[in-house]
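Every protein chain of the complex appears in place save one, which is left out.
Think of it as A, B and C in the order they're written, each chain with its own count starting at 1.
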Amino acid sequence: MGVILKIEDLYVDFKTERGLVKAIDGVTLEVKEGEVLALIGETGCGKSTISKAIMRLLPKNATVRGKIIYKGKNLLELPESEMRKIRGKEIGMIFQDPLTSLNPVFTVSNQMEEMFKIHKLPTRKSIFEEIVNLLKIVRIPDAESRAKSYPFELSGGMRQRVMVAMMLSSNPSLLIADEPTTALDVTIQAQIMNLMLELKRNFNTTILLITHNPGVVAEIADRVAVMYAGQIVEVAPVKEVFDNPLHPYTRSLMRALPKGHKTERELENILGRVPNLLTPPPGCRFHPRCPFADERCTGGKPEIKEVEPGHFVACYKVGGTRNE
Amino acid sequence: MKKQLIIRKFFSLLLPIFVVSVFSFSLLHLIPGDPARYILGDFATPQQLAQLRHQLGLDRPLYVQYISWMVKLAHGDFGTSLVANVPVSELIKGRLSFTLKLTGTAWILAWIFGISFGIISATKKHSLIDYGITTLAVFFMSMPYFWLGLMLMLIFGVKLGILPISGPGTWKNLILPAFTLGLPQIAVIARLTRANMLDVLEKDYITTAKAKGLPDTLVIYKHALRNAMIPLITYMFLQIPWLFGGAVVTETVFAWPGMGSLLITAIFQRDYPVVQAIVLIIGTLTVIANFLADITYTIIDPRIRAMG
Amino acid sequence: MSSLIETKNLKKYFPVKSGLFGSRNLFVHAVDGVDLEIKKGETFGLAGESGCGKSTLGRLLLRLLEPTQGEIYFDGIDLLSMDKKQLRTLRRRMGIVFQDPKSSLNPRMTIYDILKRPLDIHKLVKDENEKRERIIDMLEAVGLTEEHLIRYPHELSGGQQQRVSIARAIITHPDFVLLDEPTSALDISVQAQILNLLVRLQLELGLTYLFISHDISVLQYISDRIGIMYLGKIVEIFNIKDFRRGEIYHPYTAYLLLSTPALHPEKRTSEQVVLHGEVPSPINPPSGCRFHLRCPFAGNECKKSEPELVEVKKNHYVACYHPEQTKEELRPLVKEKLKMYESVLP
Partner (left out) sequence: MVESNVNMKKVRSESTWYLTWLRFKRNKLALVGLGIIIVIVLIAIFAPVLAPYSPDEQHLKDRLQPPSSKYLFGTDEFGRDLFSRVLYGSRTALLVGIVVVAISATIGVTLGLISGYFGGWVDEIIMRTVDIVWSFPALILALAIVVILGPGLINAMIAIALVGWASYARVVRAETLSVKEELFVEAARSIGESDLRILVSYIFPNVLSSILVLITYNIPSAIITASSLSFLGLGAQPPSPDWGLTIATARRYLTLAPWYSIFPGLAIMLTVLGFNFVGDGLRDAVQPERVG
């Protein structure tokens, strides 16, 4: 499998009223062709910032350093006009809140039509028929009349299907799904996740899934990258992350899942709280909450290293130094 | 848009119009003491007083007076001016076109310049042009019409001598009053447009539009502007009665023979039928503007349209 | 165990307003005939998807909303017969914790003032120093410190705000606490802290919980009994042991569990068992069994009449005409899925 997207040493800072927020701190990550890579982390860890950085949709107060290489091109160096041809056409994106991510004053078909016109997509029949066809692919019942609806006339699940259909129209190589099911009920969530797996199977779409929910990761991810406070701490195949997490943070997270019953076990408590990224801790950003931390962890940021085949960890306490 | 909704809204018109009519009607009766004596002064004879009372219908019960007043109104009879001794409707007819010319021009100026400046300001957020427009806007909003009018007069009439400074006449006479009335409104609309645009540009669906690869022009002029305009449409109508308010002062400053200057003259001459009529007209206009704002808002926003 | 809360045929309809003169006699059937019993000292879990009426039901139990019809008994007291003043006095014995920690706390009050109000209203402590001590004790009990007393809510993290909410709910030593999705807005690690805290407080103070959640995984951890709601009705009530064994009789319960994201990649939801369609509108609920439009087992009788909630085995209630079919066709899948809660810890 080839690498479709490679993020190298990415830094993102936000200038805010209170100072510089060091949101992304040297992230390196590969997305392989045809896989579902899940980027998981808690609120404010920077996972959505990465997705917006890839699309170059960060607000103006952000400064970005590093490389984002998509099919050999560094997206961060492309002129805006070239970047526009990548957005929507090469890389599609769907968002958390299907309620607000569609324009309320235009019909579904009007909003989908734009994709065909802007990217000059080939149509076998009329654009409208292509749209109806796409809506059918994402299993929207009564597609003709739904195409003429306004977003508020659709349920949350239907809106998210519309978003998927819209991004599907250009058959993108990479789909970034930013918390696509967080706002949905579990039965609808299951439907949307199945839809995404179908896309992957039928169109060979690569999916970068951004989520805070380990359950969603377990459902559809092939590989997982775990983020904490702007750094990637562990990358591994999905089964490894659940059965053999090597980073102390990942392990605590897995032990915090509500498995078992209260009468059988207490859930894992990660002490303290997520650091303030205005003044992040030096070195490994997890060290203030880590039960294994020592002086080395405060000194310098641990490199991310392959400790087992396909299993990468950024921690001084595992892999090469495991014997300590 | 459902018919029932329009009908229901139409009925919601009647109540405020009733309130407005009662208010204008009672103008005469709320004056402390005897309105007839108030109008004629201390040296009026009892006969004169009785005659005026009869002429105004003051010798009948209030509700009868109100009903007969309304019946006359329905026939286009606004009563007779106490000073000019001609029907009020004729007096107003001569003045109305001047006021409409003035407010209409100001309204058009306000929207053309207001929206344009607002969009420029929003798209060039935090640039020099943006700061220029927003600061200037606050300045114009901080000037009373009468002083702004005088200053324009002073600059363009007296110092530069390129525009006539008062009275009716050619279209040139309209320029200064129209700008006096229009400039603060341009400022208000520019600020509203800017604020709405900035609000909308933060929305998720704008990010979606950008993520689809749409060029900025399409994102701004299609996706953002359409949404930003929705609250502004309401203002388009609400602003009309406010322009009539501003016209009162502007007309007085420029000796523009409209309804506003008529109102002021009538107040000083205690010509109550005229005052009543003008307050009633502007009140009704306010209610209608409110109604139209409501209806357009309902038509333009698909979400509300469907709720019906 | 005796019951702390009991309801009979509880209903709440919200009028749908539209336009100016807007009563068109349309109602949202938020809660539509619920008989429920919560026993002293237990944690009753209430599950369901958004709009099923679970939050409305919770608020009805505390009479924060006035029911359209039905009866509510709190520790034997007829709650609906109480006047405003009596009700306010009774509020000492009940607490509530909401989903959104930020919105639950008055942004203009310090934590000290927030916690002091319940004590003042119910005149529990007279002496100011004693009051302060009780508040500090309470803060420490929920894992905060004296240092937080002078803080404003926005200075705390979501998890800390939720701890303050919990402290406010239990500072009057109530009997009953309504937990309305208390961890849904929190990250997994914070959720774990809050769940541990709630379990500990219940043991120490002998509290009774109604824990409302859309997340079966959380409920299966914390509840002693679980009720499943669908479109304003409770469709199944069972104890956690039955659930553990996979003894589920209502198809909706089974599908809810099967749709729940797996907590382990080997227990992924199979595509065949995804529940199709969406929840119908509560303004015009379907006739007969409300689930019949989405139910694979629905027959004619399901369309015609609504099944009653009946006891299929001891302490296990189901409102379904086809409990045996669920048992035969879905139970193997359910049992397989349930293993995700048992996986060995890493």
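By our rule, a contact is a pair of C-beta atoms (placed from the backbone, for glycine too) under 8 Å apart; a residue touches a chain by one contact, two chains touch by 3 or more.
Predicted, not measured: the structure shown is a model, and the values here were computed from it.
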item: Given B:L96, B:I120, B:M143 or B:L218, the one touching the chain that is not displayed; value: B:M143
item: Option touching the unshown chain, where C:G95, C:P307 or C:P323 are the choices; value: C:G95
item: Contact with the hidden chain (one of C:D78, C:E155 or C:E204); value: C:E155
item: Residue among C:T43, C:T56 or C:S165 that touches the chain left out of view; value: C:S165
item: Of B:Q47, B:N85, B:T135 or B:T170, the residue in touch with the unshown chain; value: B:T135
item: Contacts of subunit B with the absent chain, listed as residue ranges; value: 15-16, 19-20, 23-24, 27, 30-31, 122, 125, 135, 138-139, 141-147, 150-151, 153-154, 158, 194-195, 198-199, 238, 241-242, 244-246, 248-249, 252-253, 263-264, 267-268, 275, 279, 282-283, 286-287, 289-290
item: Contact footprint on subunit C, counting only the chain that is left out; value: 59, 62, 64, 88-89, 91-92, 94-96, 98, 100, 103-110, 117-118, 121-122, 147, 150-152, 154-155, 165, 168-169, 172
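Note that in this section only the chains that are shown with their structure count from here on.
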item: A-C or A-B, whichever has more C-beta pairs in contact; value: A-C
item: Chain centre separation (subunit B, subunit C; CA means) in Å; value: 54
item: Mean-CA-position distance for subunit C and subunit A (Å); value: 31
item: Whole-Å gap separating subunit A and subunit B, where each centre is the average of the chain's CA atoms; value: 53
item: Complex interface listing, subunit A residues touching subunit B; value: 55, 57, 84-89, 92-93, 95, 97, 100-106, 114-115, 118-119, 150, 152-153, 163, 166-167
item: Of all residues in subunit A, those that touch subunit C in their complex; value: 42-43, 155, 157-158, 185-191, 193-194, 197, 212-216, 218-221, 238-239, 242-245, 251-262, 266-270, 273-274
item: Residue ranges of subunit B in contact with subunit A within the complex; value: 203-205, 207-215, 218, 223, 226-227, 230, 301-303, 306
